[in-house]
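The other protein chains are all here in position, but one chain of the complex has been omitted.
On to chain A.
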Amino acid sequence: MATAPAPSPARISMIAGRYLVFDADTAALLRRNENVNGTLTGTAPQQPTQNIFLGLPVELRPEEAEALVRRKVAYLVDDVAAHQSVLRNPDPDARKAYLDSLKTRKQTAQRVFAEQNAKRAAEVAERHGVPASRLKKLPNADDDALFSSNPSESSSRQQDGAAKSLGVTPTSSGSLISRETERVFGAEKPAEGPLCRFLLSSGYYMTPGLRFGAKYSVYPGDPLRFHAHFMASQYDWDEEIPILDIVAGGRLATAVKKAFLIGGQEPRLDASPDGKVRTFSLEWAAM
């Protein structure tokens, strides 16, 4: 479905202390190349309380965002500050760029719709044995009715309110903000998570682990294709771990055919920023 190459590095919006990705291509890129799947958090505007069919934006854990920024595959934008700055200081060029991007999106939608209709019409024609040439006009007629792409009409409407005449509902206001503005309003990196970074760099995927009493469920590949192998919790090197927590975690993980993983960063003597991450896997011994 991707029509344009995904923007790189990936843009992560920081809004109210949460790290969100609004662009579908970026979310796909992160999932495919960076083994970051995140959590879908967007719901349907007419059914805001339903939580079965969730979509964009994708929410990332702060430590995932940190790991991506550190690897220079993503950058953070303080979206509230950036939007306020742009909207309070109207700039004709920025406005035009935004309207152009909406127009492009509309044209893309129109084209896809027309192609789909043409395909469907051709299929129907084939089934009924009607020569395709006689139906050629059909898709265009549909198109006109839905999008009213009559040139004179659309241009007159564009003058009194450009946004109104465009038939698409934008899912993101990302194109309103230029890369320069994004650079000015870059958000600070959140606190790091050494275990999360280690797991990401080792090619593992993570989903929230709360339902198994841990911080992460760790998958050896995409969570849609694999079962989790580990329930993982991060500890500081000298943080006290009650033995009962280890027994409980090990038992629960074994009951769901996983191993309980504890891990953390070993402090370095020479004060270099990245110490070695050490992990330990626990399983019930069945004796």
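Simple rule for what comes next: contacts are C-beta pairs under 8 Å (C-beta built on N, C-alpha and C of every residue); 3 or more make two chains touch, one makes a residue touch a chain; residues count from 1.
The criterion applied here is as follows: contacts and distances are computed from a predicted model.
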Assuming one chain is omitted from the figure, identify its UniProt name from "tRNA-splicing endonuclease subunit Sen15 domain-containing protein", "Autophagy protein 5", "pyridoxal kinase" or "Vacuolar fusion protein MON1 homolog". "tRNA-splicing endonuclease subunit Sen15 domain-containing protein"
Touch list for chain A against the chain that is not drawn: 202, 220, 229-230, 235-244, 246-247, 250, 253-254, 257-259, 261-264, 266, 278-287
